[in-house]
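Only one protein chain is missing; all other protein chains are in place.
On to chain A.
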Amino acid sequence: MEPSIARYIWKHTKKQQLWILMIVVLSMIPYFMSFDLPKLIVNGPIQGGGFEQPGATQPFMRLHYNLPFIGEVQFFSGFQLDRKATLFALSFVFLLLVVINGLFKLYINTYKGRLGERMLRRIRFDLVDRVLRFPPFYFKRVKSAEVATMVKDEVEPLGGFIGDAFVQPVLLGGQALTAMLFIVVQNFWLGMIAAVIVVIQIALIPRMRRRLIVLGRERQLTARALSGRVGEIVDGIGAVHVHDTSNYERADIAARLGLIFKIRFDLYQWKFMVKFLNNFLAQVTPFLFYMIGGYLVIQGRLDVGQLVAVIGAYKDLPGPMKELIDWDQARQDIQVKYQQVVEQFTAEGLIAPRIGALTIDDPDPMTNPLSAISLSIADDGGAMLLDRISLQIKPGETVALVSTATGGAEALAEAFARLNWPDSGRIASGADDLLELPESVTGRRMSYASSDVFLFQASLRDNLLYGLKHAPLTSVPYDGAAADQHRWNINEARRSGNPDFDIHSDWINYASAGATGPHDLFEAVRRVLDAVVLSRDILDLGLRSSADLTRHTELARRIVELRAALRTRLEHEGLSGLVVPFEPGAYNKEATIGQNLLFGAAAGPELADRALAANPYFASVLRQAGLDRTLYEMGMEIAEQAIELFADLPPDHQFFQQLAFMSAEEIPTYETLLQRLKNRPHEAVSENDRAMIVTLSFAYIEPRHRFGLLSDELMSKIVAARNRFYENLPPELQNAIERYDPAKYIAAATVMDNVLFGRVGNNHPDAPDRIRSIVYDILDELGLYAELLDVGLDFNVGSGGRRLTGGQRQKLDVARALLKRPDFLILNRPLSALDQRMQDKVLRNVLEEARRDDHSPAIVWVVTNPAMGMMFDRVIVFNSGKLVEDGTPETLLAGSGIFKELLS
């Protein structure tokens, strides 16, 4: 990138800058005309200049010029207008000029703004583009949050400046110069006084501001470091809590904020100091004019008119001067910011653009062997991870890399994946250096998974298919307004030097997964998920999440069938007792009282959780059903019991997980509430307190809590209240609740709840597991297994994939690498979070899945346990960065080397 902001701006916007300059100059004409016009109106029609005779007329819009040599030439003699008509005509001209000036201003501002925004977009894109091209070692040194602030915040002010970069100095300089010239013409010496002050201003102020710039740079660096630290705290929050270092972090942040405060305060002090001086200098000039000018007038060497004119003209000088100095300050500031950012984004060994160039067509398979030639890699401390290794991986071969603790096999795998660059020697694919191959080859024909998995905050599906999104493969048809928008997007992208790849296109390369399109991709996905033993986890996720009904229509359509199949199956196996189904006319003992009352899933905040008891309509239903007092008394009883049981326990006690009615923090509130309300008649209790108490009863389940609060009479009253609730449901609550209907899918509930359509009995400890496996069986029988897997794939994995377990993340990473069906599959201790049995299972599955359909990729697997090596064609053993053994597992085992030692 250009080291100077001015050059960067000029390089990318010179045409636009010249154009806007021209427009600005053009806009000066009506601007000055509008200055002149008031004088004409006042002197002419209003004061009657030229209209001394009654009925006199003046020409309007007469065009005549005094040309040299030819003399007066008249192009148009104009309209003859009388005094009133001239007043109106001139006033309308004034109005016209106002409009024209406004339009010019609008155009100029819009143009400048757009220019700035485009440049900002260009800079930001350039920066991110550089991030995408940085060599791997660069990322060991930078904090992601700092890079993000640079791209987001630090270049932001550049956008505002760019539009003014060249126009402002020309314009303001011109204005200042004109005023200066005018003063000098009036009186040379007064002009000189003004000039001297201006020179002092120009010399002194920027010098003083230099300190401001230094402070500004410090401010930028400290703020950037702050955001880096905040990012670190967020990423390492686990370590902070585990080591009780949160106060250390607090101290660190407070110290940084203190420093930032100091810098900022210094900055303010200087800023206002400079401002004061600047104002003072600007004001001192009129003082000199009055004193010296006045003295000259008294002496008779200057006439009053000239002095007044000079003072008048001087009024126009400080404005542009000040703005010019401001502009200069902004320029320096921006230059510093820009330089700071550019320095950070300048790195040695940037990946050449052609390596990452967009390639639509799939490359040919990599049929050449992959070889390391005298390869050495050192870590940051200079220790050799690999020391002059030479080896060759042939296509189709399965190789286990076995490594002692300091072996270096991981470094080799990273080098194959181009994540670690050789310090000497090289890796070659056939005759080509691996680092010279475009990513369209290495990224599609090779795949890599390691124990260090990164997942994007998106659905499981998106993460799984991420490895297939190399290029926009379809052109999306747009029509109407969307087409216009699309065209606009493309034009704007090009103008800002951004690429115009369509993010809405289908980027998924189905062919490389062995599919032909979206319809049969799922087969491939299912196979790789089965191979890494992740399907069951995803099915569980699917059961526990609510399905997106626009996508998973089949589930909703066949829900009745599903529910019936589950009932039949449970009856058949004599397990009907496990699930108590929801029936519109019956109380479900295994569900809470709240669920029995509502008999539906809350689809909005109005009737959810704590809001339910306070909802006026719901409260009125309870009253009419004669339940308000009963539930209140029940709530009081529950509160008493809960407080008796739990009041002595510390708030973080694990028993609180068992207390469904209130949280540990609420215990004291309820304790005081209970004391206050005890012995008070129900009528005297406020609405709010009543809701607080009644809400406790909503969480009650008799078989689970066993307080003995539920009678047959109460149950039938609750069912009656339920019906009453739905009979008169006000329109504003229609969308807040989805009533349980045996024939309808409940969108707001999970898939499991939908299939069960009831509650699992509380007193069968193994019921949930048994029911889950029965549900899977039924889904499989009805052909809905794939649909459920698809629901599970909608699961959002959270920031960095943290909503999945470590093992699940690693499995997903391997699945993603497998899905591509590469020619070289590099796996670097990919399953380290799993136990050995599971690792062996996945290993077997992966070897089989990778070779399905006569595909024979080379597989390089850095194994965590040497015994896994027995499943490969070839084992290579590393010790202290050196290749010490290489051969079939059988031959190595027959020898007496490290491999044998490691195995025994």
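The criterion applied here is as follows: a residue touches a chain if its C-beta (ideal position, glycine included) is under 8 Å from a C-beta of that chain, and two chains touch if they have at least 3 such contacts; residues count from 1.
Just so it is clear, contacts and distances are computed from a predicted model.
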{"item": "The complex's invisible chain, by UniProt name, from \"3-isopropylmalate dehydratase large subunit\", \"Cyclic nucleotide-binding protein\", \"Ferredoxin\" or \"Fe-S cluster assembly protein SufD\"", "value": "\"Cyclic nucleotide-binding protein\""}
{"item": "Full-complex contact with the absent chain, from A:Gln74, A:Gln269, A:Thr553 or A:Gln658", "value": "A:Gln658"}
{"item": "Residue in contact with the excluded chain [from A:Gly102, A:Pro584 or A:Pro703]", "value": "A:Pro703"}
{"item": "Contact residue for the chain not shown (choose from A:Gln306, A:Ser546, A:Asn762 or A:Asn796)", "value": "A:Asn762"}
{"item": "Contact set of chain A toward the excluded chain (per top definition)", "value": "644-646, 653-655, 658, 703-708, 762-765"}
